[in-house]
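Notes to accompany the following structure.
Every protein chain except one is present and positioned as in the full complex.
Right, chain A next:
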Amino acid sequence: MKIAVLVKEVPDAAVQKRIDPSSGRLDRSGEKNLNPYDTHAIEAAMQIREGGAVEVDEIVAVTMGPESAVRALHKAVSLGADRSVHLTDPALAGSDVAATGYALAQVLRRESPDLVLLGQQSDDGECYTIGAVVAEYLGQPSLTQVIKLDIAGDELTCERQAEYGYDTVNVKLPAVISVGDAINEPRYPSLKAIMGAKKKPLDTLATGDVDIDASKVGAEGSHVACGDFKAPPSKSAGTIIEDEGDTDDTVGKIIAWLDERKLLA
C-alpha cells in the first residue's frame, strides 16, 4: 500500500507570529520548520510500515506552500518518507481552508494513496479542519484526532477521544486520518538521514500539473475573507515568580499569595 502524509511548514514556535498588515495574512517570513504535529503523522506511517500487518510500498510527503516549504519536506523525508511532492504556485497564495483542501486533494488524486495521514492541527493557523476538507473533496471517509490506529487488510480500526469519552471507529480504505499527538513519540532523524534528505526524489508541481481550477484557489477563489485585525480585550498580566534556587522562598511567596486571596482558609 501507499501512504501519503500531508505536512506543512510553520513559523518556528520561538519566533513571534504576526500578521502582515499589508496583506492581512500570516507573516511567514521568519524562521520555518516542519509543523511539530506532522511528525506524529510521519511516525504513524513508519509504524504501519514496520508493524508488518500490511506491506507498505511507499510513504510520500506532500506539502503546499512557497519555495521555502521544501525544508519541511526535507525534514519529512529525513524522518522516513521515501519521496516528497511540493505543490507551489503564486496562484495559491491566500487560499482559505477549503481552497487549500481542494488543491491538496488534486495532488492526492494524482498520487492516489491508500491512506492519507496528517497531524491534528498546524502550529500556526490552528486549523483542525484540513483533513475533513481534503477527504470530502476526495469522496473518502475521514476521522480526526486518532490516537490508536490498527490496520488489517483494507480496514482501519481507530480510537479517539470525542465529546463523551473514547470512540472506536472502523474506517474502510482509502481514507484520510488526522492523528493526535498522543498516538506516538516521533523518532529523531539520524545524521545520515538528515544528510541524505536532499537526495531523495522531490516533485515540484504547479496548479496546472494537477488540474487545479485556478478560479477555486488563492484569495480570489476563497470563500472567506479575513480582516479587521484587532487586539483581544486586555487581561492584566499576572505576577511571575522565577524559582532560582531558593525554593523555600518561592513557596513562601505562593503561600502568601494564596493567603491574601483567602484560599487557605
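Criterion: contacts are C-beta pairs under 8 Å (C-beta built on N, C-alpha and C of every residue); 3 or more make two chains touch, one makes a residue touch a chain; residues count from 1.
In this text, contacts and distances are computed from a predicted model.
Not every chain of the complex appears here, and the one that does not is recorded in UniProt as "Electron transfer flavoprotein subunit alpha/FixB family protein", selected from "FAD binding domain-containing protein", "Nitrogenase iron-iron protein delta chain", "Electron transfer flavoprotein subunit alpha/FixB family protein" or "Multiple sugar transport system permease protein".
Listed residues A:4, A:76 or A:143: the one in touch with the omitted chain is A:143. Touch with the chain that is not drawn comes from one residue among A:33, A:204 or A:222, which is A:222. On the side of chain A, the interface with the absent chain consists of residues 14, 17-19, 26, 96-98, 101-102, 124-133, 135-137, 139-145, 147, 157, 160-172, 175, 180-182, 222-232, 235, 238-244, 247-248, 250-252, 254-255, 257-259, 261, 263-264, using the contact rule stated above.
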